[in-house]
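Missing here is one protein chain; the remaining ones are kept as they sit in the complex.
By written order: A and B. Residues from 1 in each chain.
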Amino acid sequence: MSELPPYATTGQRAWYYSFRVLCGLIFLFLIAPILIILPLSFNSQPYFSFTNEMLAFKPEGYSTRWYWDILKNGMAAPEATEGWFSDMWANAQWVRAIKNSFLIGIPATLLATGLGTLAAVGLSRSEMPFKKLIMSILISPMIIPLVIIGASMFFFFSNDFNVVNWFIDGAQPPSSRWQLSYTYAGLILAHAALGTPFVVITVTATLSSFDQSLVRAAQSMGAGPIRTFFQVQMPLILPGVISGALFAFITSFDEVVVMLQMATAEQRTIPRQMFSGIREQISPTILAVATIMVFISILLLTTVELLRRRSERMRGMSPQ
Amino acid sequence: MVDQTAPVVTGTRPEPAAQKPSGPLVAADGTPLKRRLDQAMRVSRWRAFGLVAPLLAFILAVLIIPIIIFMGRGAYNPVYAERMPASTEAILAWDGNSPVTEEMAAAMVADLVVAREDKTIGKVATRVNQELSGTRSMFTSTARKAQKIEPPFLEGLIDANKKWASIETWQAIRVAATSVTPAYYLAALDFKYSGDGSVSRQHEDRRIHVTLFLRTLEIAAIVTLGALVLGYPVAWLLANLQARHANLLLILVLLPFWTSILVRTTAWIAMLQGQGVVNDLMVFSGANDVVLQIALIFNEYKDLTVTSLCANDVNGVMSGGEKALQSLSGQAEDGRTSCAASMVSAFQAGGAQAGVAEAERLAEQSKSWGFGDERFSLIYNKLGTLIAMIHILMPFMILPLYSVMKTIPPTYLRAAKSLGASNWTAFWRVYFPNTISGIGAGGLLVFILAIGYYITPALVGGQDGQMISNFIDFHMRRSLNWSLAAALGGVLLIFVMFLYWIYDRVVGIDKMKLG
Partner (left out) sequence: MKLKTLLLGAAAAAVAAGSAIAEESITVVSWGGAYTKSQVEAYHKPWMANTGNKIISEDYNGGLAEVKAQVEAGNVTWDIVDVELSDAIRGCDEGLFEEIDHDSLPAGADGTPAKEDFIGLALHDCAVANIVWSTIFAYDSSVMPEGPTTIGDFFDLAKFPGKRGLRKSPKANLEMALSADGVPADKIYEVLSTPEGVDRAFAMLDKIKSEVVWWEAGAQPPQLLADGEVVLTTAYNGRIFNAIAGEDKPFVIVWDAQVFDVDLWAIPKGAPNKDLALDFLKFSTATEQLAAQAAWISYGPARLSSNALVASYHSKPDLDMKPHMPTAPANFKTAIANGFEFWADNQDELNERFNTWLAAN
């Protein structure tokens, strides 16, 4: 299939080319929607569609107003120049959403990566007991419908976690209650849980090609388990760990269902803000945000691809 | 933490220890080697488990336990019993069919007085109202008067609100008073649990959940099939191209995978909406006419879900006459639809009558040929949900297929052909069976993810593209019937767990890969 032999018959040729065309169409299906938002986000009209001016490539059909709107939306007085920046930083809805996305996504990623990597190292040991059962529990956040996860966590996080209160009868004043619902901590925990399966899967996959005799070699030379882990194992599985971390981050960065149920309006992240935008006030601002998000995706994808190739090269070097 | 004295054994078999040239079956310190090895194994098992334990504890604490508690909500609702203890006791003692007793009424009045003072009457009323509509105001209004009701209490209640005389009211209260109840899980399957303990099918007007579960399965199945049909050729191409080209094309598969679901859903709205890119292209190329003609073979024009600006203009002229024609003439020429243009020229040539006649001609013609500018409803319905979901979940199909196909040597096909198999036979009898494991892995993963999907149907599902997740959310955040949400979630979770189990049997959870 990969190339057409010179002796191919007409029928084979026809099939060869029509198959290529078919595949081309499927690739178009995959990629066209993502590309189409780029020009549309520069629409000067408040529509999701191409205007006649745009199709005629007239400059007045295009504008960057929706990108400005990202900065201005939600501000008390966008037209005022004084204190513009601090007002934007404090009040603009999209700016706040961007802040929230990182404020929740980064701690969640760190937590998921730390716990997930440790677990993957444990799971890759052949003497690990109940491997299958534990693996299926650890992967479950990826499998269980998000609506169920969000609802369950919401109710659970609304409990009072202040142990002292448990021994006092009667209702406690809100100030003495420790709750996770509607807090950043709760959202971080939730997103960390959603991200761990990706870390576990990616790191486990890297470890599966890791030569365990290296560990034995290190230990036989007198290195303790911690030193072995950080100086022998870690450098070799690092690409997998970083890939896993990026997967965990994108999971949090893209999550909206749990946010819908567990976050206040002030805690909205970018996708949550987009969700409201699509449902309530369709404007090309969403397309502008989407375009920026596509570039972030390209950045993350490139990083992961480079890491994957690096790790493949390293695997090639390690004695098999 | 590190036990330096214990020999570290990493293999499952005890060979490494045998390297120690010690006496037969006795370790250096004199203990039997077997026991010593067992000890070492235990230590290293615990060490491995210790690495996994933090994450396991974390997942159990923030996910598994909350889910189990939430599922419990679907069978346990103590709202009534907690706030109305006396009447709960009296009503549960009642058989559900015999006439209402004075004791029940007395307990009810006593509870109502307390609930009114505590301001909990609204919660109680809402709970009973879930079982029988209209009882909300009965509770709140009676509670306001409860202080003044005097014996005989039953008559007092009936005086306050005549609904108290109906046995159905009391049966509904009985259902609400039962804290541990199968009512919600039964309701999730369209059955009704009555006050006397009997179970019957829900009234036809309210049977919705089974339909929804079936639709959810249907959508998930179509999405899986669609992703397979579209993903298979792509995976094949990727697996059979030169590595350099394949890597480049792989990016095209991975980019959507890494792009936010919200972004992709937004993109599909821009693509598929009435004035969207796909419809624009179809109108521009005339493909919409072709599609319309095919659709007209199976349907009448009025049954088609199309929008046509031409139709709007024609209808406007048919109902508005001359005024409408004048207003159309006033519009800029390049902004007019083709129908408007022909009606305006008829109007200018032959007056209002000619204009209306032209409109009638166009309307008549549309019955068999359409107006020519029909745009199809591709989104905000089931079709839109399907297209967007196939796009979003396709990478989950392509990647497992690709990794399986990469391992199939191309010599298989060549061998089959050199033995005389036709292209098709070689593919179907030799290649395809080798990809079954990839189809299983991808198909099950896509199906599992599709069955619990929420965002895409919520945004582009319209009326007939809603799935069960959307209803769970509706009951969570709109109707506030949390127990029903839990019960629906429980049923959904059973489906998902069953599929997960199959996935483990067929593919193996540890074989799951990302890219």
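The rule is simple: a contact is a pair of C-beta atoms (placed from the backbone, for glycine too) under 8 Å apart; a residue touches a chain by one contact, two chains touch by 3 or more.
Because the structure is predicted, anything quoted here is derived from the model rather than measured.
Within the complete assembly, A:I106 is the residue of A:I106, A:L214, A:L238 or A:I298 that touches the hidden chain.
If you put the hidden chain back, the residue from B:I67, B:I91, B:A105 or B:A125 that touches it is B:A125. If you put the hidden chain back, the residue from A:A185, A:A265 or A:L306 that touches it is A:A265. Looking at A:R13, A:R279 or A:R313, the residue that reaches the missing chain in the full complex is A:R279. For chain A, the residues touching the absent chain in the complete assembly are 47, 76, 86, 89-90, 96, 99, 102-103, 106-107, 109-110, 154, 158, 160, 174, 177, 179, 181-183, 264-266, 276, 279-282.
Residue-level contact of chain B with the missing chain is found at 119-123, 125-126, 129-130, 133-137, 140, 205-208, 211-212, 215, 274-275, 303, 307, 309, 311-313, 315-316, 319-321, 323-324, 326-327, 331, 380, 462-464, 466, 471, 474, 476-481.
Following the convention adopted for this analysis, only the chains that are shown with their structure count from here on.
Contacts from chain A toward chain B in the complex involve residues 1-2, 15, 19-20, 22-23, 26-27, 29-34, 36-37, 40, 47-50, 115-116, 118-119, 121-123, 125-129, 131-132, 134-141, 143-149, 151-153, 155-157, 189-190, 192-193, 196, 198, 200-202, 204-205, 212, 215-216, 219, 224-226, 247, 250, 253-254, 256-257, 260-261, 270-271, 274-275, 278-279, 282, 286-287, 290, 293-294, 297-298, 300-301, 304-305, 308. Taken together, the chain B residues at the contact with chain A in this complex read 1-2, 4, 8-12, 16, 41, 44-45, 47-52, 54-56, 58-60, 62-67, 69-70, 73, 230, 233-234, 236-237, 240-242, 249, 251-271, 273, 275-277, 280, 391, 394, 410, 423, 448, 451-455, 458-459, 469, 472-473, 476-477, 482, 485-486, 489, 492-493, 496, 500, 504, 509-510, 512-515.
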